[in-house]
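Note that this complex is displayed minus one protein chain, with the remaining chains in position.
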Amino acid sequence: MSKITTKIMSMKEAIGKNVKNGDLIFLGGFGNGMTFSAAHEMIRQKKRDLKVSKCGGGILFDQLIGAGVTNHIITSHCWNGTGPQPAWNLKRAMEEEIPQKIIYNEQSLFMINMSFFAGYMGIPFVPIRSIVGTGIFDHPKEVGLKAATVECPFTGEEICVVPAMNPDVGVIQVQRADSEGNAQMWGLIGDTKYGINACKKIIVAAEEIVDKKIIMESPERTIVGAHKVDAVVHEPWGAHPSSVQGFYYTDLEYRFNYAKETKTIEDWENWLEKWITGVNDRQEYLKVLGEEKIKFLKANSLIQGAVDYGF
Amino acid sequence: MSKITTKIMSMKEAIGKNVKNGDLIFLGGFGNGMTFSAAHEMIRQKKRDLKVSKCGGGILFDQLIGAGVTNHIITSHCWNGTGPQPAWNLKRAMEEEIPQKIIYNEQSLFMINMSFFAGYMGIPFVPIRSIVGTGIFDHPKEVGLKAATVECPFTGEEICVVPAMNPDVGVIQVQRADSEGNAQMWGLIGDTKYGINACKKIIVAAEEIVDKKIIMESPERTIVGAHKVDAVVHEPWGAHPSSVQGFYYTDLEYRFNYAKETKTIEDWENWLEKWITGVNDRQEYLKVLGEEKIKFLKANSLIQGAVDYGF
Amino acid sequence: MGSNDREFCTEYTGFEMMLVSACRQIKNDDIVFNAFHWPFLAVHMAKLLHCPDLFSVLEVGLFQDELAKPNKMPYSISDPVLVPNSLFVGDSIDALSILQRGEITVALLSTSMVDKYGNCNTTVIGPYEKPIYRLPGGGGATEIAGLTKRLIWLIDDHSKGRLAKKLDYITDPGYLDGYDSRLKAGYPPDTGPDSIITPFCIMRFDTITKEAFLEVLHPNITIEQVKENTGWDLKIAEEVKQIDPPPIKEIEICRKTMRDAIDQYFVLKAEWTTYLDKD
Partner (left out) sequence: MGSNDREFCTEYTGFEMMLVSACRQIKNDDIVFNAFHWPFLAVHMAKLLHCPDLFSVLEVGLFQDELAKPNKMPYSISDPVLVPNSLFVGDSIDALSILQRGEITVALLSTSMVDKYGNCNTTVIGPYEKPIYRLPGGGGATEIAGLTKRLIWLIDDHSKGRLAKKLDYITDPGYLDGYDSRLKAGYPPDTGPDSIITPFCIMRFDTITKEAFLEVLHPNITIEQVKENTGWDLKIAEEVKQIDPPPIKEIEICRKTMRDAIDQYFVLKAEWTTYLDKD
C-alpha cells in the first residue's frame, strides 16, 4: 500500500477492511502488547473460520474460540497464564466441540518462532534442534506435514526443519507509531517483530500516534516499516488485560477472575456480553473497566535509555 | 568463563591469551566499530596463519594481509571503501603472492551474514535465495563445499543453503561494556551481534567501561552477554579510522591517504612501521594521530532515544 | 548466616520440600533457563539463598544476573517488571539461540505427567484430536527439555497419574524410549533429564538404560510410599539416601517466596500453604 494515502482509521474500519473469513491471522505480543482490542472487534464483526497464529494463546485465544471466530489455532500454549488456570472455552471446544470442533495445531515455542522467522526472511524453512520424537512433530495429521527432517549437506546429520508461515493479516499493539505506520515497540517483544513482518497485510494499533521525528530519535525500536502497513489505529489501552511497557501493567485480578467467570457456557456468555458484544469499541470497554482500575494499572513512569547518536 | 573472575585487561594481554596461530577469527563492525586496535595488536604479536572472517574487509583486512598475519580471508568485499580505491596488499597477495599466497574465500554479504546467523542459532545451515549460478557458490575449490542446495520438504523447491560459521575467537569494538563483559552497541551493527555470539572465545573492546546499572537502563542495546565473554579491554578510539556512533566519525582523509601511502611495498612498509609496529599500543597510536585530528573527528553529542520503561 | 542455618524445620508441606530440594540443584555459576511456573519459585529461592549472581535466561528473550528490583516475584515470564532489571532484552529467538547453542547448564520445569524415561505430557489425555482432557501445551518446555544440559522435572503431586506408566502424547522429550534413542533423534549428546523431584523424593536416570530410579528420599518418606505412588515399577538405587529436614532458613525463604507468588496471583493449593500464615 502506498505510504501517501492516509492509513489512520478506527479498529472497526481496520478489521472490516482487512480481515476476511477464512484468513490466516497473526496476533502480536507475548504477554505484553497482546491485541485484545483487535480480537474483540473480530468477535463483534462475527468473523468466521479464521486460522489464528500466535506464540502463546492464553485468554485471547480462549475468547476467539468461545465466540466461534476461529476453528483452527496455531500456538505453543493456550491456558490462562495467571495461576495458571484452564482456558475453559479451549477445553470445551477440544473436549466437547462447543461451540464447534477446532483444530489445535500445536507447535513448540521455538518452532512457531522459527516459522515466523522463515516467513520474515522469505525462505521456505529453517532448521531447529528440537521436537523430533515428540507429538508436536506430526500431530494433528489434518494439517499435513508440520515439520520434517533433511540431511545437512555439510555435516551429514539429519536435522529437523520447520516451514515458513506467512499469515494473510497481522495485528500488533505497540507503544507508538507515526501516521504512515512506522511502528515502535520496546520491552518484551517475543515473536512480534518476525511475525508481523511475515504478514501480507498489517494493522498497527498504537497507544500513541507520534510525529515521524520521534520515530527517528531511536530508530532501533521500529519493528515494522510504513511501506508494509495497511492500517494505523490509535487505540489506547488496546492490550488490556495484558501490559504495555511504559503505559500500563497486566490486570492480574481481571485475568484471575476470567477463569472463574467463564467456567460454564452461561458464565462465558455473560462475560462475552459484558466485555465484548455489549460494548461498541475500546472506549466503551474502558468505561466498563472503570476509572479506578485504569488508575491502578497505569504504569509509573521510568524514562531512560537515551544514548549518544552523535557523529 | 566464569563471570566472577576479572576480565579487564590490556589489548596486548587479551590478544596474547586468546588468539592462537591458525585460529578462525571473527572481527566485528560493518564500517562502524571496526576492530583496528585488535588487528594491530595481532600484527605486533606476529600472529600467523589466521583465518579471518568479517562481512566487509576493507583496509583492516588489507593490513592483516600485508603484515602476513592472515593467509585466508572470508568476506564479501575487500577494498578501500573510501573512493573506493584498491586495497593494494590484497591485490599484491592475490596477483603476486606477496607477502604470501592467500585464499580469498569470497562470500556474498547475505551468505556470510546467514553463516554467522546459523552459528548464532546453533544450527548447521540456513537457506538463502541468492548466489546460485554465481562464482561465489563454489569458488575457491580449496575450501571445499561452500554452499549447496537441498530440496525443501514442504514446497518441493530446490533451495540454496549456507553452512554455519563458529569462529574460534571473536573481537568487537563497542560503545560500552561493564567489567563482566555485558557489551552494548548502537547505530549500525551489520553482522556484529550474530557474528560475535557465534564465537567460542570473545574479546570485548569498549570505548567506555560502565557500571552494570547503565547496561540495565537500555537492555535492548546489549549485543553479547557476560556469560560468553573472556576479556574486556578498555580501548578508547580502538576503531579509528572507522567510526563509533556517539564517539567519533570516520577518518576519511586518513583512509583516502592510506590507498596512496600503501601503493608499493616500500610505501606499505613505511606505513606499517609508522602506525602499527612502531607504536606499542593504542595510546601511542593516538599520539601519532595527533590531538588536532582527534578533536576534528570527535562526534558532536546528540543524546536521545529515552523511552518509558515503567510498569 | 544466622543460627537457623543449622536448625531444622519440623513442620513443612511436601510442596515446600519439593521446592527446597529443587532450589538446591542450582549453583551460583549455572546458566539457568528460568521457566514458569514452580521453577520461578525455586530459582527465586536459589537467588535469595545461595546464588546471588545466578545468570538466568527467559524464553520471552531476556537475561539477568540478579533479582528483579523492586524485589517482586514476576507473575510470569513476560512480566514488564523484568525489563528494566535485565542485562539484555531481545526476542524469543535470541533466548532460544542461547539454548540451542548449548549454553544453558540447568533448567527446572514443572509438568503434568512424566514417564520413566523422563518424557513429559502437558498436551492431552486421550487421543490428540478428541481429548478426554485437553491440557495447555508445552510452550518453550519442548526446547528446554530438548537442549538443556541438566534438566530437572518438578511434579507437585507424587501419584500414579502424574508419574505415569504410559503417556498419551510426548510434549517434551526426555530419553524417549531409553538407551540411545534420544541421541539417535538428534538431540545434543550432553543434554537430557537429570532428575525428577516430587514432594516425596529425587529420582535420577541410569546412565545406560536412561530409566529413572529412586536416589534420594525426602524426610519421613519411605521407599514403599514412593513405589506405591509411582505408575511404573520404580527401580531403587543400591543405597538410597534419606535427607535431613530442611533448615529453618530455607523454609523461611521458601514461604516468603510462596507469599510473593500468591500476591502475583499464582494459584497454590490449600494443602501446600498449611504453614504459610503461621510464620
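To keep things simple, chains are lettered A, B and C as they appear, and every chain counts its residues starting from 1.
FYI, a residue touches a chain if its C-beta (ideal position, glycine included) is under 8 Å from a C-beta of that chain, and two chains touch if they have at least 3 such contacts.
For clarity, every value in this text was computed on a predicted model and none was experimentally measured.
Interchain touches from the omitted chain, evaluated on the whole complex, reach A, B. Residue B:N113 is the one among B:T35, B:N71 or B:N113 that touches the chain not shown. Of the candidate positions B:S10, B:Q45, B:S130 or B:N270, contact with the unshown chain belongs to B:S130. In the complete assembly, the contact with the undisplayed chain comes from B:S76, out of B:N18, B:S76, B:Q173 or B:T262. Touching the chain that is not shown, out of B:N18, B:N71, B:S243 or B:T262: B:S243 (per the contact rule at the top).
Which of B:K7, B:K146 or B:R255 touches the hidden chain is settled by the complete complex: it is B:R255.
By the touch definition given at the top, subunit B reaches the unshown chain through residues 30-32, 55-56, 75-79, 81-87, 90-91, 94-95, 104, 106, 108-111, 113-114, 117, 128-136, 139-142, 149, 157-160, 186-194, 243, 245, 249-250, 252-253, 255-256, 299, 302, 304.
Panel shows subunit A; residues 2-4, 120-123, 182, 197, 212, 215-217, 219-220, 222, 225-228, 309, 311 of it touch the chain omitted from the view.
Note that in this section only the chains that are shown with their structure count from here on.
Separation between the centroids of subunit A and subunit C, computed from CA atoms only, is 29 Å. The geometric centre of subunit A is 38 Å away from that of subunit B, both derived from CA atoms. Within subunit C, contacts with two or more other chains are made by residues 62, 79-80, 83-84, 89-90, 93, 100. Residue positions of subunit B with contacts to 2 or more other chains are 122-123, 217, 220, 309, 311.
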